[in-house]
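We show some of the complex, not the whole, and keep each chain where it was.
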Amino acid sequence: MHSTRSDAQETLTFETRGRGLFEVTAEIAGVVDRSGIRLGLCVVYCRHTSASLLIQENADPTAARDAEEWFERLAPEGDPRYSHTLEGPDDMPAHLRSAVTSTSETIPVGEGKLVLGTWQGLFLFEHRTRPQRRELVVHVQGTA
Amino acid sequence: MHSTRSDAQETLTFETRGRGLFEVTAEIAGVVDRSGIRLGLCVVYCRHTSASLLIQENADPTAARDAEEWFERLAPEGDPRYSHTLEGPDDMPAHLRSAVTSTSETIPVGEGKLVLGTWQGLFLFEHRTRPQRRELVVHVQGTA
């Protein structure tokens, strides 16, 4: 018997509403469902340097708000030491907040589902002030 | 000849002793050994938002202690700006310390072993003050 091993790749587009965390767990789970893969890996890849990925608690919205504000303090806007200001005051902080969060995340798939913990959600973290069009490449590899 | 390509997935449970770094390299290497996979990828996934993964020096325990204390200063307990305090004063700092470390790590496997550098160890980083029961999903994909 041949194993039915396969690769499925989709590019998802999101319109963000400006700076903040946007949960995308359901959209990523949809790619896993469509792939038919039961046991394998799901890679999520963010094609940007001023937006990133974050796996965080999705139960209490105060956790997301505290996280957003903490990252704003960690890499503040308007620091006079930045040289890279041509694309606006929110651009360099966006690169720094991206640098300390994730560009790629790999989540195992078991019994056809992402093995996320009970309280975990996957978020697209928009770091620019204004709404942007963002692309995530989702790749699922494994056996049906 | 058919290649003997396979996926192996195990969920490991660890009882942490409260805040700090706990080396799990040997347990992850055990999953690779049991999988029989000689060439491929090993994904380690942490199913929590107040504990995370860190690949760090495992030779000198002062490096681990300095790192623990630095993360405590980076996202301190008791900051009055946090709104998410219902689960205790150590919960929001735990989410933030998780956010800037790793939820997933992918380590290639070569000649049946993790290709870790000489000084690298994989650590489970407990961010809550009290001991917790933590799950890591380990997935190995490749050829025997």
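Order of writing sets the labels: A and B. Residues in every chain begin at 1.
Just so we're on the same page, a residue touches a chain if its C-beta (ideal position, glycine included) is under 8 Å from a C-beta of that chain, and two chains touch if they have at least 3 such contacts.
Owing to the predicted nature of the structure, the values given are computational and were not obtained by experimental measurement.
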item: Size of the entire homomeric complex in copies, 2 being in place; value: 3
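Criterion: only the chains that are shown with their structure count from here on.
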item: Approximate Å spacing (C-alpha centroids) for the pair chain A, chain B; value: 19
item: Chain A to chain B touching residues, read off their complex; value: 2-3, 5, 39-41, 54-57, 60, 62-63, 65-67, 69-71, 74, 100-102, 105-108, 110, 115-120, 141-143
item: Residue numbers on chain B that touch chain A, as the complex places them; value: 2, 5, 7, 9, 11, 41, 43, 45-49, 74-75, 81-84, 86, 92, 95-96, 98-100, 102-104, 106, 135, 137, 139, 141
